[in-house]
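Here's the structure, in structure tokens; my notes come after.
Every protein chain but one is kept in place in this view of the complex.
And then chain A:
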Amino acid sequence: MPPTLTLHPLHRADGSATHTTPLFTILAAANGPLEVSRRDELPEEAAIEVNVRPCSGVGGPRERWMEGVITSLLKSLVLVNMYPRTLVQVTLQVTKEPGMGGLKRAVKDVALLAGLGNAAFAALVDAGVALGGTMVVGLGVAREGEVVVEPGEKELLGCGSVHAVAWGMRGEMLMAESAGRFGVEEWEGVAGRLRGDAMGAIKNDEEDGDDVMDGEVGQKEPWLRQALGESVRDAGAWRETG
């Protein structure tokens, strides 16, 4: 089941999105470009601030680490040079997470990163911040030599390793976070599989998928392209009626 993406659930933020997978629901809000405090101001580019709010309680070291990872991911995606001396602010609130029941924290955290990345990206698109391209963060687990993409709680429980990999539209790897015990071939297998799925999610329907990895079978529907395309159509609907 592909992730569900709802754009613009919040009306006061510049851009917002809800991203739902079998594991997590994340509400993201993006604002920018904003005025930046003098301490964070960069003379040639926009500063990016990411705030992660956990499902319950206040954030701690774990959230600071996630914020750091998502910030550097967004920094490589947003065209920061277009907005010098400003701030792009992304707030990510986890609204649903799987129950703790025996799930290793490190595994759960890597799984959450995938959702945070996708939600932040969708919110930035909705906010109209200039981006260098499209990206998808895929999540996969390896258990006994078998790869499961977009795992549910059950698959996550007994997995040997978990991998969150962000792929850009030109097939470049923007982020990779893996935890568990795994070999390098296993890692390459999961990353390759996630790449195929990411390319599938942003594939253009009209074109023949030649640039998509050869020999990739069982392509997923281009869920990201559909979700973004719908929002563009909705935004331009007034032209038709007027």
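Basically, a contact is a pair of C-beta atoms (placed from the backbone, for glycine too) under 8 Å apart; a residue touches a chain by one contact, two chains touch by 3 or more; residues count from 1.
The working rule: contacts and distances are computed from a predicted model.
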"type I protein arginine methyltransferase", "Ribosomal RNA-processing protein 43", "Flap endonuclease 1" or "GPI-anchor transamidase component GPAA1" - which is the UniProt name of the missing chain: "Ribosomal RNA-processing protein 43"
Touch criterion as defined above, residue of A:26, A:92, A:156 or A:179 at the omitted chain: A:179
Given A:32, A:168 or A:222, the one touching the chain that is not displayed: A:168
Full-complex contact with the absent chain, from A:2, A:98, A:152 or A:192: A:192
Interface with the undisplayed chain - residues on chain A: 60-62, 64-65, 67-69, 72-73, 75-76, 79, 81, 102, 104-107, 109, 132, 163, 168, 172-184, 187-188, 191-192
